[in-house]
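With one protein chain withheld, the remaining protein chains of the complex are depicted in position.
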Amino acid sequence: MFANFDFSVIAASLPYLFGQGMVFTVTLTALAASGGIVFGTALAMMRLSGIPGVTHAAKLYVELMRSLPLVLVIFWFYFLVPYIGAWVTGSTTPIQVGAFASALVTFTLFEAAYFAEIMRAGIQSISKGQTAAASALGMSYWQTMRLVVLPQALRNMLPLLLTQTIVLFQDTSLVYVLSLTDFLGAASKVAQRDGRLVEMYLFAAVVYFAVCFTASLLVRRLQARVAIIR
Amino acid sequence: MTSTSMPAPTTGTQAASASEAPADEGLRAGPLVTPPPATATGQPMIAIDRVSKWYGEFRVLTDCSTSVARGEVVVVCGPSGSGKSTLIKCVNALEPFQEGQITVDGTRVKERGTNLPKLRARVGMVFQHFELFPHLSITDNLTIAQRKVLGRPGAEARKRGLDLLDRVGLSAHAQKYPGQLSGGQQQRVAIARALAMNPVVMLFDEPTSALDPEMVGEVLDVMVELARDGMTMMVVTHEMGFARKVADRVIFMDRGEIVEDATKDAFFGQPRSERAQQFLSKILAH
């Protein structure tokens, strides 16, 4: 079936695929996941704050992001970020923002909505007795959050946060629509240049599968361990 | 106020009952705490003045008044849903209340300018479900509030924490996590954690009701010891044996009201209200 396919094109392009493409993908995933978890946690705390305006603003943000396709959000921010940059710096013309920075902002803000829902469940899973005990020891709201609630919420939700990060890793392939050179983008460029679509896309699929499958197995093992400690 | 008298605190003249704590070292000799010098002698440690609380239409506390003198041990009892846990949580403002006032060691609980974290840091509380922090080791549980709330240096906090852990007979478990200890052991750690803050008063909210029966004794022993060291205590409990042994006064609550507030002898001798009599007969029958 694969008689007329030439898989040597893969070997020849490995340095480009991994040295550029995969490095981009992993960097974007790691930065966006970190930023997304921080901002998502803030959103979750806002949503649970019980302060009318704050709660609603967080809820609106999360629900809006979750009802939009990521591709549309990528386009939104691609055009919006230069204007936001201009607004922040007080410039009168849109700021030129690199494609990577634009993608990073997009993924951080988009995934934050999903991380926020995980962290909200995590914070709500901590019993009221724990916060009461922290208060009874004289801790302030922020101390209670930082020392008692968030560490436990993060630990309980770690498997879910990591699973969401695997989803994010896959989602970053959508930077294709901005013609960026992530792993899939690199594979695609080689495929177009050498007319080897079958080989390159199959190879990309195999690599993504190997990475994500291995990662999800590791998360499952971690989940079992966390479950026992609890 | 139905309070009859305010007896002097009982001192540790009677020999402490031999501790029978299983599976660990048991209680060490020596006082658990040195009560801090009274700052404003004469006024009660806790004054609860006409406190009422409700959720929407539902009244949980109605016009509750009582007080706890320095060094006094007051047991609060009553059927479930009588408001006793709510009342004790009002003392350190874990529960808000709509009317009345509570004063703890001269500080008004319900007042704009009151620094609640600061107040709570001086009031120790022990919970029904222990509420140790499961993500922290026993040592960290004992030291975290000392360091972060009182600002004590790590070494000092650690020394005080481990010292108290030793006093409750659990020094061998310093490196463990709460989930690795039995309920009774966890509750003793929780008491040590509260004591580590050098509280002027200790609140106990049904400290033994979540424990397996064989573990109740080890926790009560620590509390008896504490009472005999002169700690001011307000204890919500059904353990009438404990009340008989160390309480100065007993408060009986029902349906959000303080029905009876009497010296221990008066309460166990002849409670005046019918509801308290019924409650006692039920609780002492089995």
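Some points to look at:
Note that the chains take the letters A and B in the order they are written out, and that residue 1 is the start of every chain.
The rule we apply is simple: contacts are C-beta pairs under 8 Å (C-beta built on N, C-alpha and C of every residue); 3 or more make two chains touch, one makes a residue touch a chain.
One rule holds in what follows: contacts and distances are computed from a predicted model.
Selecting from "Putative xanthine dehydrogenase subunit E", "Molybdopterin synthase catalytic subunit", "NADH-quinone oxidoreductase subunit J" or "Glutamate/aspartate import permease protein GltJ", the unshown chain of this assembly corresponds to "Glutamate/aspartate import permease protein GltJ" (UniProt protein name). For the chain that is not shown, the touched chains among those present are A, taking the whole complex.
Only one of the listed residues, A:A44, A:L174 or A:V190, touches the absent chain: A:L174. Of A:L70, A:A121, A:L158 or A:V226, it is A:L70 that touches the chain left out of the display. Of A:V9, A:L31 or A:A86, it is A:A86 that touches the chain left out of the display. Although one chain is not shown, part of chain A still touches it, namely residues 1-2, 64, 67-72, 75-76, 79-80, 83, 86-87, 92-94, 170-171, 173-174, 176-177, 184, 188, 197-198, 201-202, 204-205, 208-209, 212-213, 216.
Going forward, only the chains that are shown with their structure count from here on.
Chain A and chain B have Cα centroids separated by 47 Å. On the chain A side of its complex with chain B, the touching residues are 127, 129-130, 132-140, 143, 147-148, 151-152, 155, 229-230.
Residues 89, 92, 94, 116-125, 127, 129, 131-135, 144-145, 148-150, 177, 179, 193-194, 197, 203 of chain B are the ones touching chain A in the complex.
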